[in-house]
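Quick notes on the structure that follows.
Moving on to chain A:
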Amino acid sequence: MMETTCINVIETLAPCLVAGGAAPGLAAFISTLLGVLLVSAFPLVLVIILIWVERKIAARVQDRIGPNRVGPYGLLQNVADAIKLIIKEDITPAGADRLIYNAAPIIAMLSVLLIWAVVPFTPVHIGVDLSIGLLYFVSVSSIGTLAIMMAGWASNNKYALLGAFRVVAQLVSYEVPMVVALLVPVLLVGSLSMQDIVRGQIGMWFIVPCFVSAVIFYISNLAETGRAPFDLIEAESELVAGYNIEYSGMKFGLFMANEFMHAFTVNLFFALIFLGGWSGPGAEQVPVLGFFYLFIKTGFLYIPSLILRATVPRVRIDQMMAFNWKFLVPVSILNLLMVAFLLQVTKALGIAPALGETDFLANLPQALVLLAGNVALIVGIMTVLRNNGRRERAAEEAKRLRRMAASGRAMVPAGGTD
Partner candidate 1 sequence: MDINALLNDPNFLPWLIPVGPLLAFFIISLLTSRSKMTPATSAAYGGHHPDYDGMDVPIVTDRSRVVSIIVGMSGALSAWILSLRVVFEALAVQDFGKNVLASSLDWMDTGLTAFRMGVLVDPLTVIMLIMVPLAVTMIFIYSIGYMANDPRQARFFALISLFAGAMLTLVVADNLLLLFFGWEVMGVCSYLLIGFWFEKKSAYNAAIKAFTTTRVADVIMLLGIAYLFFSTGTLNFRDIMYNPMPGQDMAAHVEETGDHSAETAVAEGGAVVVEGEAAAAEGDHSETAAAEGEYGSEAHVITWAAHLGETPAIFFGGISAAGLIGIFLIIGTIGKSAQFPLHVWLPDAMEGPTPVSAMIHAAAMVSAGVYAVLRMYPVFEAGGHPHDGVFTSPLMLMAVVGSVTALFAATIAVAQNDVKKVLAYSTISQLGFMVAALGIGGFVAAAFHLITHAFFKALLFMASGAVIHGMEHGEHHVHAHGHSHGHDDGHAPAALPQGAGGGPLDPRLELAMDHGHGSADHGGHDAHGHALVTTHAAHDDHAEDHGHAFDPQDMMNMGGLRKTMPVTFITFLIGGMSLAGLPLITAGFWSKDEIIAEAWLGTTKGFGPHALVLICLSLAAFMTAFYTMRQLGLTFWGDNRTEEAAHANLGRGIVSVAMTLPLIILSFFAIVAGFVGVLPDFPILGGIFTPGKVAPFGALVEKALVNPVPHLSFNIIPVLISFTVALGGLFLGWLMYWRKPLTAGQKDPMITILGDSVHTTLKNKYYFDELYIMVFVKPSQWFAKNVSYEFLDKGLIDGFLHLVAAVFTFIGDLLKVLNLWLIDGVSDGIPTLIARSGKWFRGTQTGRIQQYMLFVLIAALVIGVIFAVTTGVLQAAP
Partner candidate 2 sequence: MLELNAATIAFFIFSIFLVGGALGVVTSSNLIHGALYLIISLFGGAGFFVLLSAPFMAAVQVLVYIGAIAVLIIFAVMLTRSMTRMTEVYNRQWWLSALAGALLLLMLVVGVILPVWGNGGARPNMPISDIVATTEALGVAFVSGDQYVLPFEVASLLLTGVMIGAIVLARDTES
C-alpha cells in the first residue's frame, strides 16, 4: 500500500526535480506532497465557483438576476462572502461539547476531501488508484454522517439534535440503495478500482447497460448530499437550520462549502462510474483532454441537480423513508439480480465482451441486452406503481363517498333508513 500511494500524481514533476539535482527520494516526496496539495486544494477552489454557479442558476429559475455586483457577473461575490465568514465572530454556544463541536466541521470537510484521492482525472492522473477505489468512496463518504451527527449533538440544541437524528435516518438509509446500485457497474467491470471502471467504459458508457442503477445512484446521491428535495437535515421551515443551527463564522462556512463540494463530488463520481469519466476522443493520447471531458460531463450532471434543487419541493420525512425502503431498495436489489442474470445469459449466448474490451461494437450486444432488461424492469415497476396508485385513489374515493353517505344518513330522521 504505502509504496503504491505515490503513483504518478504529477509524475512529470519528479524527473525535472531529479534533473535539477534533488535526491530521487526527496523528489518523489515533494512531488507526492505537491500532488496531495493540488488534489485537495482543487475542490476547495472549485467550491467558490460552484456556489456562484448555484446562486446564478437558482436566481434564473426564480426569475432573478442573482449576484451581479462584486466583480464581473458577480464572480467575486463568494470571495466576499468567504471573507465575511472568516472575519465574523465565532460563537460557541454555552453547554456545547467543545471538542466535538469544533471537530465536526473539519471532519465533515475531511470526509469529502478524502474522496478526491481516488478520482481519476485522466488516464494517468489519479491520487491513488486503490484496488478498492469504489468501496473507499462509499466508506469515506459515510464518515460525513458522523460529522453531521457530532455537530448536531455537540451544539446542545434541540433542533440540531433533531437534524442529527434525521441525518442518521436519511444518510444511513440511502447508503443501502446507493451501494447496491454501484454493485452493477462493478459486476460489469469485475474490479473496484476507479481507473478500471473508467477504462471499462471506453467502449460503452455504463449508463446504457445500467440505466436503472444510474438513476438510483443519482437519486440516492441527492439524498446523501442532503440537497433538495431531500434537504430534511436542514429543513429551514421545520428545524430552522438543522444540525448547523448553532454554527457561525467559518465553521458554518465549512459546512456550507462541504455541502456544495459533496454535491459536486457525487456528480463527479456519477460521471466517472456511468458516463465514462475521462474517456473520450483522444483522451488516451493527450491525458489532459480527459480532465476536460470529465468536468464537462460532471457539469452536465451538476446543472440539472441545481435546477432540481431550485424547483422541486421538499418531501416529508416519512415520505422520504418510505420512498427509500419501500421503493429504492427493492428496485435496486431487483436490478442487481436482473443484471447478474442477464450477464450469465450473455455469457451463455457468447455475446459477452472480454473484460476491458474497448471496442464499441464488441460491447454493443451485451449493452443492448442489459438495456432491454432495464427497460423491461422500468416498465414493470411503472405498471405496478400505476396500479397501486389507481387502487389507492379508488379507496380514497370510496372512503369519501362513504363519509358523504354517512353524513347523509345522519341527516335522515332516526329510523328513516333502518
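The candidates came about this way: all candidates are chains of the complex that A comes from, given by their letters.
Simple rule for what comes next: contacts are C-beta pairs under 8 Å (C-beta built on N, C-alpha and C of every residue); 3 or more make two chains touch, one makes a residue touch a chain; residues count from 1.
It should be emphasised that the depicted structure is a prediction, and the values quoted were computed from it without experimental measurement.
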Out of 1 or 2, the chain that touches chain A in this complex is option 2
Note: in the complex, chain A contacts candidate 2 through residues 1-2, 97, 99-100, 130-132, 135-136, 138-140, 142-143, 145-146, 149-150, 153-154, 161, 164-165, 168, 172, 175, 190-192
